[in-house]
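With one protein chain removed, the remaining protein chains of the complex are shown where they sit.
Presenting subunit A:
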Amino acid sequence: MATAQTPYYELYRRSSIGMALTDALDDLISEGRIAPQLAMKILSNFDRHVTEVLAEKVKANLTFKGSLDTYRFCDEVWTFLIKNVTFKFQQQGGGPPAVTTDKIKIVSCNSKRPGEA
């Protein structure tokens, strides 16, 4: 179990749900209902919980195939550019049909921050 002091990536703040949360916090600050310090605390809780939930609770998975066009590993961050990709979803009761796209970029960070393990 992570302790309160464990630092978490702020990656998921750029996700739709993270941006929606930030917009909602902005509204609350505008209306004078919360202080920016509380907003910071909420966002750091978001960083922690979204990371933990994705790691522990999410069982759905998907597979994809494509041609690896470019890859790099810099500062503990892997980046993959993949072309002609097909995603297949594995869900109980049949998921959505396969999704194809001409290009995707995958950015992946170590689940443990540098130096932690």
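Just a few scattered comments:
Keep in mind that, in the parts below, contacts are C-beta pairs under 8 Å (C-beta built on N, C-alpha and C of every residue); 3 or more make two chains touch, one makes a residue touch a chain; residues count from 1.
Note that in this section contacts and distances are computed from a predicted model.
UniProt lists the omitted chain of the complex under the protein name "Armadillo-type protein" (options: "TBC1 domain family member 15", "SKP1-like protein", "TP53RK-binding protein" or "Armadillo-type protein").
Mapped onto subunit A, the interface with the missing chain covers residues 1-7, 10, 13, 19-20, 22-23, 25-26, 29-30, 35-37, 39-40, 43, 59, 61, 63, 88, 90, 92-94, 100, 113-117.
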